[in-house]
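Below is one structure, written out as structure tokens; the observations come after it.
What you see is the complex with one protein chain gone and the rest in place.
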Amino acid sequence: MTVMNMIQAINSAQNVMMERDGNVVALGEDVGYFGGVFRATEGLQRKYGKSRVFDTPISENGIVATAIGMAAYGLRPVAEIQFADYIYPGFDQLVSEAARMRYRTAGEWFLPLTIRSPYGGGIFGGQTHSQSPEALFAHVAGLKTVIPSNPYDAKGLLIAAIEDNDPVLFFEPKRIYNGPFDGFFDRPVTPWAKHPKAEVPEGHYTVPLGKAAVVREGEQITVIAYGTMVHVALATIEAQGIDAEVIDLRTILPVDIDTIEASVKKTGRCVVVHEATRTGGLGAELSALIQERCFYHLEAPVGRATGFDTPYPHSLEWAYFPGPIRLGTAIKKALED
Amino acid sequence: MTVMNMIQAINSAQNVMMERDGNVVALGEDVGYFGGVFRATEGLQRKYGKSRVFDTPISENGIVATAIGMAAYGLRPVAEIQFADYIYPGFDQLVSEAARMRYRTAGEWFLPLTIRSPYGGGIFGGQTHSQSPEALFAHVAGLKTVIPSNPYDAKGLLIAAIEDNDPVLFFEPKRIYNGPFDGFFDRPVTPWAKHPKAEVPEGHYTVPLGKAAVVREGEQITVIAYGTMVHVALATIEAQGIDAEVIDLRTILPVDIDTIEASVKKTGRCVVVHEATRTGGLGAELSALIQERCFYHLEAPVGRATGFDTPYPHSLEWAYFPGPIRLGTAIKKALED
Amino acid sequence: MTIDPERRNRPALELYVPEPHARPGDEPDFSHIIIPAAGSVPRPDIAAQPGEMKDLAYTLVRVLDEGGQAVGPWDPRLHPDTLRRMLRDMMLVRVYDDRMYRAQRQGKTSFYMKSTGEEAIAVAAGHALEREDMTFPTYRQQGLLVARGYPLAQMMCQVYSNRGDKLKGRQLPVMYSDKAHGFFSISGNLATQFPQAVGWAMASAIKGDSRIAAAYIGDGSTAEGDFHAAVTFAGVYRAPVILNIVNNQWAISTFSGIAGGELTTFAARAIGYGIAGLRVDGNDALAVYAATRWAADRARSNLGPTLIELFTYRVEGHSTSDDPSAYRPKSAGSNWPLGDPVARLKQHLVVLGEWDDERHQQLSDELEAEVRAAQREAEKLGTLVTSSIEFPQDVRTMFEDVFEEMPWHLREQQTQMVDELEAKRK
Partner (left out) sequence: MTIDPERRNRPALELYVPEPHARPGDEPDFSHIIIPAAGSVPRPDIAAQPGEMKDLAYTLVRVLDEGGQAVGPWDPRLHPDTLRRMLRDMMLVRVYDDRMYRAQRQGKTSFYMKSTGEEAIAVAAGHALEREDMTFPTYRQQGLLVARGYPLAQMMCQVYSNRGDKLKGRQLPVMYSDKAHGFFSISGNLATQFPQAVGWAMASAIKGDSRIAAAYIGDGSTAEGDFHAAVTFAGVYRAPVILNIVNNQWAISTFSGIAGGELTTFAARAIGYGIAGLRVDGNDALAVYAATRWAADRARSNLGPTLIELFTYRVEGHSTSDDPSAYRPKSAGSNWPLGDPVARLKQHLVVLGEWDDERHQQLSDELEAEVRAAQREAEKLGTLVTSSIEFPQDVRTMFEDVFEEMPWHLREQQTQMVDELEAKRK
């Protein structure tokens, strides 16, 4: 076990997999010699050579498309999209191609392909370095989406994603790369070192896709979160002294419905929190699923604490970010209703 | 008043607007000389000339991007994407540019831009001529989305879209271009001629964006539909003898929450029907909104009758399509629960 | 024209919109087409630098002359048996196309696309490539499957979306896929296969293997961003890939000028990216063969990609959904000055003394019979019936292959569908 931050854990996952499997390659803008603008591939080119870790032209479309071709050949490419906000030029290849290949060929071709991308706000990146587009991919049949909230999960989930035989989108909440940000932007940042989930094995292990984690058991209400919002959720309920059950989804699709259902049936109340815009966000799907499955257990409407339906404004970052006040208000409302 | 089918109504809307406003131009693949693969721009190039109605290279990205530039200049471009399934190469320009321009320039630049696109299944077009991607756009702040269900609305909504000062996506359910298909694929097709909403004024009128239509009043349950599904809904409740209130959303975003809320509070039950894949579809957002706002009026969970979470398979079209049985089952469940 | 207060005495700008040489009612006009003599184009060494062969983008590699002789440095000097096999495969594609077109017209399926006049492009490449090379075709290279011996009945089952369709009826007709025959899954979304082929070729290089990729794209589709990604990545990494542009001069209703074809050749794109480029008579099977071989040899020698424009003409409609007489003269196809690829190869064999009309007729009859037999076999496994739920496929398969393992939500939907179908059947 070593203490790692998220970046180190993500780097380690790729390193472990490249060591074990000659078919694993890493590519993306600035990922080669430089090791990535967030350093997630640092040292890998030196270790595995330029034909396994390489820089690409600035073409997210080309990155996804060539990675699809590589996966069709039998490689397991791990492609980085420098910011999730820049994934859209590759959207057609992801939606029309990566997601459909196994289906349209009845399993003859499949694509063991991982797309990593730093995502989410909280670093004053303005509207084009802050987005959370996960819901767009959840609507597309054939794509899995994973969002880790801590170094241990990040490494285990990324290894599972690379080993998975289907395309996986792996969004990395960049705000928590260096520490578990809880939404209190006016307090000093805590580094990962103090967090139990920063203890990460150096070798190979997996955290299974499709399984959520109950990160705190509780009786009063279920709070469903993922990524940065897990830390916001824990801080919020602690600040408010609420005995909430907090679920860290980890995988967005396929979602772990059993864990959700069991928890909401127990608590009778639920709030979903995410940073993405509200309308059509993952909260909508979760809310719909929960009321479909737990209707007679629900004592209040399923609440949503989310980013607003606006772009992410540079200077109003802390007005946009769904922090402890927004989540706290939603929880309070769900408890009072 | 003339009897028009959907195509004629859509053609007429463009014709009326091109006549009234020299800034309206039409462009897209095959829309010029030929008049569009579905003939929606037939005759317009002859009438308004090649510099106002023209063919484009096969680049949905280029179509959207140049239309953005034209709108920035002050034109009101109406761009056709030949099939909604081919909108993804233009996704970045729509999401990162069209949707954000007014916001990021604090109103200095805005884009009176309409993107028309034939959409939905039911014509054996296979997985790449059948898709319903509206939910993807509903999640993006800054885009309006409109889906008409009949010729009268199609013309009035399209004129409203062209006159709107923001980008509007206008999806045309191609299955009902020639007649109001109700999902009974084994019965003969009825042409529009017999439908009251095929009576269309020849001149200018608008159907306002953001306003739903209650196409049938009823007491037992609210069925929310749009596009082709409006006809499926009406046929289903008639076949089942249910006194349902049927709402035709017409505009997907901004959604007409008042009409929805009033109806569901009255009936206490609701089913949403759409052809798009279920997970993360518009049904999720509507279900979430309804349980947030009508929780104490709901006597059963909000139901969803939708396309399945798979691509649209060519030969299993009628197994995929959410027809009267699927919707009927959902309604029955909502009534029994 | 608006009043532009700032224009002063400047001329008014005008939007230029390209227009083809002839429209319905006009005589077909191909007088603008420049056809260099067969044999007139030099054949550079495969190790030549792209910068040394720019001229090849502006001419036309042709081997078969008007008299049916194979001439010049590009003559691949094929054995008559090979020529006869190529002729046979081209004829077979044409018979097959006619049959399937008719089947669609008879209501046996939803859609079909012919490759009439473009048979040499796929068939000759199919013969020039190695069997283990991967092709990334469009919907107009059915000839690759035929050249590689893929069973006709299986192709037909795909067209019929029937019980025998290995793709389980999921894809639109003609969107074949077969790994064993080196034929990558065809996408309904134009151009996407082009950069995928580059990625596949890069993978072969990453692994130190020797397999190369051959990708195809239409003239119209070169406008898509995927084209640019493909050529950019192929150039940067010197990917072992052949990038074929099939310039049949029409997209659906728009001519190649709408894709930039008035400004320069499509082969000239290669110069823009600094890679090797050739412009080839696509109706000349020997020229296609020779160019493919040359490019394949370059790719296999780590000399990088080649962009090949295959100049041809789409003789028939775009698909069964299209009526070309709405946008171009009716007889355009038969007036195409580079002739018919089947007739030209036949003539060559006759001139060589290796073929005659009798044998041709006999082969033609054989192929008709072969196709008819395959059709009977395929139709035993069903045809597409569009107004029935008597599906050739088990509906449960609809939920398979979305993922390797079926997640809970698809399992639930599968159960729902099965119940629904029972209700429908009642």
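Order of writing sets the chain letters: A, B and C. Residues in each chain are counted from 1.
The rule we apply is simple: a residue touches a chain if its C-beta (ideal position, glycine included) is under 8 Å from a C-beta of that chain, and two chains touch if they have at least 3 such contacts.
In this text the structure is predicted, and so the values were computed from the model without any measurement.
Q: Touched by the hidden chain, which of the shown chains?
A: When the full complex is considered, the omitted chain touches A, B, C.
Q: Could you tell me which of C:Pro20, C:Pro50, C:Pro137 or C:Gly282 touches the chain that is not displayed?
A: Reading the full complex, the residue touching the unseen chain is C:Pro50.
Q: Of the residues A:Glu108, A:Glu199, A:Glu292 or A:Glu317, which one touches the chain left out of the display?
A: A:Glu317
Q: Who touches the missing chain here, C:Leu60, C:Met86 or C:Ala229?
A: Here the residue in touch with the unshown chain is C:Ala229.
Q: What residues on chain C make contact with the chain left out of this view?
A: Counting only chain C, the missing chain is touched by 1-2, 4, 6-8, 10-18, 50-51, 130-132, 202, 204-212, 223-229, 232, 235-238, 240, 257-260, 262-264, 268-275, 300-302, 304.
Q: What residues on chain B make contact with the chain left out of this view?
A: Listed in rising order, the touching residues are 25, 51-52, 54, 56-57, 59, 61-62, 65-75, 89, 92-93, 96-97, 100-110, 141-142, 144, 164-166, 210, 254-255, 257-258.
Q: Just checking the interface: what residues of chain A touch the absent partner chain?
A: Spelled out for chain A, the touching residues are 22, 29-30, 32-34, 37, 50-51, 54-62, 85-86, 88-89, 124-129, 185-186, 278-279, 308-311, 313-320, 325-326, 329.
Simple rule for what comes next: only the chains that are shown with their structure count from here on.
Q: Determine the centre-to-centre distance between chain A and chain C, using the mean Cα coordinates as centres, and give it in whole Å.
A: Those two chain centres are 40 Å apart.
Q: Could you work out how far the Cα centre of chain A sits from that of chain B, in whole Å?
A: It comes to 32 Å between the two C-alpha centres.
Q: Where in chain B do residues touch two or more of the other chains?
A: In chain B, residues 85, 88-89, 127-128, 279, 309-311 touch at least two other chains, as defined above.
Q: At least two other chains touched by the same residue of chain C: list those residues.
A: Where chain C meets two or more other chains at a single residue, that happens at 168, 170-171, 175, 187-189, 225-226, 402, 409.
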